[in-house]
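The structure appears right after this line, and notes come after that.
What you see is the complex with one protein chain gone and the rest in place.
On to subunit A.
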């Protein structure tokens, strides 16, 4: 019963967002595209960070990798949708390989390794001038349709990614994979002992967490026409999705999407009014979130607190 209510509410919310182009306001359309992008990032992080409880800070790495993959392929003449698809595949493959290397790390060690990967990619993108344009940035081919049509195209595409990411979360949560990831979050050793192939599950989750982020990065690149390394590999791109997911409810299916919308609303208000202290405002939001809303908004509504993961003492354990 409860599930049906949520499903209906979700469909209504998506329909409302999808109706935004009808209002014909390009500012709203831009906001809608941003919101969908944030939802993609938060929902994607949720698979590894929420379900499996692995504190991944690799979102910026996947996003930047996708942006450059898409940008370079488009520059080489590949049609835009194919370039986006390729970015999805490249990011997921990269995550799977990266996962093989760093998913045996626990706690802080995993967090740092995943964070540093983005920094290294940033440096590579900056110094590999012949491929990426280096610090000068990369210009993408101009699209020969009207500005309004472009705004709509990117909005619809990003919304599609967001809905796919939501669907992916839903399917993972219902599938064996979701159950396995839940076990891993609660006690990985025990999960391994009862026969869950933890390595395979973690790598699948990590790859899924990169899939749509890579696509969103490529879409973002096409949308803004120009990317540069510090823009698409920004550390905040890794942190914001975590905050959004926690805001809505990490480990739930709808929470990250709800969190993304609320986060965007707050960011928009703060950006416009408090430009010089926007970082501090984000910081205050984070601190408030951790002390007053540890289960996220969804947790508050359903009265269900996310079970705390076991204390990961020592990080290296």
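By our rule, a contact is a pair of C-beta atoms (placed from the backbone, for glycine too) under 8 Å apart; a residue touches a chain by one contact, two chains touch by 3 or more; residues count from 1.
Here is the rule we use: contacts and distances are computed from a predicted model.
The chain that is not shown carries the UniProt protein name "Branched-chain amino acid ABC transporter permease", picked from "(4Fe-4S) cluster-containing protein", "NADH-quinone oxidoreductase subunit J", "sulfate adenylyltransferase" or "Branched-chain amino acid ABC transporter permease". Within the full complex, the residue among A:8, A:120, A:136 or A:269 touching the omitted chain is A:120.
Taking the complete complex into account, A:243 is the one of A:17, A:166, A:243 or A:298 that touches the chain left out. From the set A:13, A:93, A:266 or A:285, the residue in touch with the chain omitted from the display is A:285, counting the whole complex. For subunit A, the residues touching the chain absent from view are 49, 53, 55, 101-102, 104-109, 111-113, 116-117, 119-120, 123, 127, 235, 239, 242-243, 246, 276-280, 282-287, 290-291, 294, 308-309, 311-317.
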